[in-house]
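The block underneath contains the structure these notes are about, expressed in structure tokens.
Just one protein chain is left out here, and the rest sit where they should.
And then chain A:
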């Protein structure tokens, strides 16, 4: 493992000392490239009241390549699949090295507020979302209550 770059050190310091509202990110003690992340479901969204756990890993080439992020908490969302993988431009073709972990987590948070069923990762969910939005939102709420309860 390459030595930790100044970039990662600075970002980590700031994430801890100046956290983004509704988001936490803590590096593992034994692996400073691996972060435990939580994101609160935004108000007025089907995920309101939920607390979602994610894992985030900074590959060796970070920030030239995007971090690997995935939901650990089960979530009903057209752009997040069963394994918690996220379909988000920022993580893929729109990644640039100037994007920081906090920027990225913010855009994941906003993905929760505005799902995009036209660019789906979980096809079955996206299908429901398009056919019966009210029903899908209901399911998302139920899942939030069931799996993402705040302790």
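Basically, a contact is a pair of C-beta atoms (placed from the backbone, for glycine too) under 8 Å apart; a residue touches a chain by one contact, two chains touch by 3 or more; residues count from 1.
The rule is short, and it goes like this: contacts and distances are computed from a predicted model.
The complex appears with one chain absent; UniProt names that chain "RBR-type E3 ubiquitin transferase" among the candidates "18S rRNA (guanine-N(7))-methyltransferase", "Guanosine nucleotide diphosphate dissociation inhibitor", "RBR-type E3 ubiquitin transferase" or "Pyruvate dehydrogenase E1 component subunit alpha". By the touch definition given at the top, chain A reaches the unshown chain through residues 5-7, 9-11, 63-64, 93, 96-99, 103.
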